[in-house]
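Shown here: the complex without one of its protein chains, the others still in place.
Moving on, here comes chain A:
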Amino acid sequence: MRKQRSLLIVILVLVIASVIVLINIPMRLGLDLRGGSQLTIQLQTSEEVPTIDERVINAVQSVIENRVNGLGVSESVVQTIGQDQILVQLPGVNDPEQAERVLGGTAQLDFREQLPGTNDQLLAETQVKQQLEFQLEQAKQDGDEAAIEKTLASVEGNQQAIAGLYQPPILRGQDLRDAFAEPTGNDNWNIALRFSNQGGDKFAQLTKNLAGTGRTIGIFLDDELISYPTVPVDFAETGITGGSAVITGRFTAEQANDLAVQLRGGALPVPVEIVENRTVGATLGRDSIQRSLYAGGGGLILVLIFMVVYYRLPGLIADVALIVYAILTLAIFDLLGVTLTLPGIAGFILSIGMAVDANVLIFERTREELRAGKTLYRSVESGFFRAFSSILDGNLTTGIACIALFWLGTGLVKGFALTLGLGVAVSMFTALTCSRTLMFTAIGLPELRKPELFCPNLKKAVS
């Protein structure tokens, strides 16, 4: 009895903790439920880049991230999948045309020469640029659509203004062979550039023009100014020759690396293609989640009613255990950061089915033992004991299927496998611990210790 009481307390604490988790951490909903666009971008090999390795995919990812930032979508996600694909999630985007156009092209990196006498304007515009970037970040965090839109328009104007301060491009991305961060020795980092032969000549010319004038080299990625170094006067005679250069400027390792990756991404002529687009309008997502949730919820209530009607007191206990199960499982999803998608919800509802099955197995066993003339306590005891191997087998086989799905499946399939698998694991715990504790607590109370509450039409011979 003492053991039961402490288990009861543990269960109660777990439930309260789960409710607190559920209230405080909102559930992460997939794009199919909240609306938005999910794009899969396929990297293609080209003559210059015959294989896609990690360096290449990281470089392209940084270019894509750069472009996604320019779209002004809050909570966007850019991640690599497999060896040569990049997944972009844009919550809340109803028409992805713009995003597809922006994300679909090969990166455009170029080096431009600043026009004479524009230093003050450049200073002013770059300050505006920084300010706008900050505002955009702020607006995204607040989720203020109007502010985002307004800021994006200003960003565009600012970009055009900056571009107007430079001559047309002289040196293009394909002239740049490589870019990487290198330490200078005293905690500062530089970015080293290597050009092709042709690019080296162009770069020498460009730097010769600019050396000592205070005018800058504008490095543009997809028409956005990402760096604007000046050239020291020492190079006024010949320009920077030899096909390599360093950008200095007290960069931290991270800053230097970010810039190098961006430059590499712009230099690589990797054609990208959008091979998958899944877009769900926001209202449509909301409607479908509501309908499916109502339907699934309604079905579950029917299950709860059925359990009480058919199994009496144990049915009621099972219902309590099922509700505990649902709360615990949802809290675990929440804590693990599981993104809930429609197939994920289906997986969850199925795992509830499994949890019900465990209870059904136990109670059928209990009834059999009662009919065989055993005492109530013994019957309940052996009901749990004997149903265990069936429950274990059933759950393990489902678990095997889930592992295969999660391991080999793609997007939607993974979500389903994850929720079903986690659900099955939790249901083993609740069916065996929670139902059991509640059941033994119940038969510990004299007023509930009546076999007829457990099995209708039982012969009176049993005490």
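Just so we're on the same page, contacts are C-beta pairs under 8 Å (C-beta built on N, C-alpha and C of every residue); 3 or more make two chains touch, one makes a residue touch a chain; residues count from 1.
Definition applied: contacts and distances are computed from a predicted model.
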item	value
Name per UniProt, for the chain absent here [options: "Alpha-D-ribose 1-methylphosphonate 5-phosphate C-P lyase", "Crotonobetainyl-CoA dehydrogenase", "Protein-export membrane protein SecF" or "Chemotaxis protein CheW"]	"Protein-export membrane protein SecF"
Option touching the unshown chain, where A:100, A:178 or A:201 are the choices	A:100
Touching the absent chain when the full complex is considered, from A:155, A:259, A:317 or A:356	A:356
From A:8, A:77 or A:274, residue that would touch the chain that is not displayed	A:274
Which residue of A:193, A:225 or A:307 touches the chain not shown here	A:307
Touch residues of chain A, complete complex, unshown partner	32, 35, 37, 40, 42, 94-97, 100-101, 104, 273-284, 287-289, 291-292, 294-296, 298-300, 302-303, 306-307, 310, 342-343, 345-346, 349-350, 352-354, 356-357, 360-361, 364, 368, 374, 378, 381-382, 385-386, 388-390, 393-398, 400-405, 407-413, 416-417, 420
